[in-house]
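All protein chains but one are shown in place.
And now, chain A:
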Amino acid sequence: MAAALPAPRWLPAAAALLWACCGLAATDGIQDQAEQFFRSGHTNNWAVLVCTSRFWFNYRHVANTLSVYRSVKRLGIPDSHIVLMLADDMACNPRNPKPATVFSHKNMELNVYGDDVEVDYRSYEVTVENFLRVLTGRIPPSTPRSKRLLSDDRSNILIYMTGHGGNGFLKFQDSEEITNVELADAFEQMWQKRRYNELLFIIDTCQGASMYERFYSPNIMALASSQVGEDSLSHQPDLGIGVHLMDRYTFYVLEFLEEIHPASQTNMNDLFQVCPRSLCVSTPGHRTDLFHRDPQNVLITDFFGSVRKVEITTQTVALDPNLVGLETRVPSDEMATEPLKYAEQLPVAQIIHQMVSTHTGT
């Protein structure tokens, strides 16, 4: 039924066409790279970083969270878009031999506490209820802006949680826990109100993979430091400080992130390879079935950084300055202020004068 076309006749034409297309595609390839920005569809980035354990021996959890905070800030997300929740204060803990520092490498190489840490929820404010309120947006009206997650439908959100966990739960503050079902429901509530465009969930606890098992909302990618039944181990103790400084998984993630700069094109597949079993002892896991894009196309900076989409402004509005004078300005009701000066706290001259007059009086 298919007519047997003479092969030599159309073959060079087709080859030429294909070659021309390839040539076009090559020049378009560079344009595609630049347009790739628009593929992810997000216009702003948020990060919610949670450390859930208190007490001095859980120093490593605070160090974990602060090192992710540091990387995220370095790659461009501003403090106004980061909700940092630390359950305990390690830097100013009375047991800290080096006050106002939190180290992540032994021999005190890297101080992740830095100079401009902005902690939004601190100490006893880090509870399951507050965490869920932040995620779902059901916050009392008196909450200040820095404590809110004001994301919209074009926000990519990074959620990082660390602490002690088990099969299906994460312990908060040694007194309560959040289950994977509650977390999945919270994400679904976020999706219903379109409070995120894409969500990256990273968890560094024992049996972390159990926390992402129950997710059912779209556009979520999840990473965990260990599978169900495995423990996540800590990295190295520092003999000077006396506690373990970091967890293994986050330590290697931090090393990986130190190589990333705002313009880098590293994708998520590289992040999945971070910390193989030989280094981490536990097996890190990830979940991408709910994510609509291929991890190969997802840049690290889509979640960890804040690379803005930019368009050149080509149009202007024609304004006529002459018309402005015709409209009368509404007189603003300003009160004429005279220069003020402080009242004299201790009118010495007056007192002396009074004393002199009373003296002379008597």
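Quick notes
Operating definition for what follows: a residue touches a chain if its C-beta (ideal position, glycine included) is under 8 Å from a C-beta of that chain, and two chains touch if they have at least 3 such contacts; residues count from 1.
Definition applied: contacts and distances are computed from a predicted model.
Per UniProt, the protein behind the absent chain is "Phosphatidylinositol glycan anchor biosynthesis class S"; the candidates were "SEC24 homolog C, COPII coat complex component", "GTP-binding protein", "Phosphatidylinositol glycan anchor biosynthesis class S" or "WD40-repeat-containing domain protein".
Within the complete assembly, A:Arg133 is the residue of A:Arg54, A:Arg133, A:Lys171 or A:Arg248 that touches the hidden chain. Note on the undisplayed chain: of the listed residues A:Asp79, A:Glu125, A:Asp174 or A:Glu213, the one touching it is A:Asp79. From the options A:Ser278, A:Gln296 or A:Thr313, the residue with contact to the unseen chain in the full assembly is A:Thr313. For chain A, the residues touching the absent chain in the complete assembly are 31, 34, 37-38, 41, 43-44, 76-80, 128-129, 132-133, 136-140, 145-146, 148, 150, 152-154, 182, 185, 189, 192-194, 262-263, 292, 306-321, 323-324, 327, 329.
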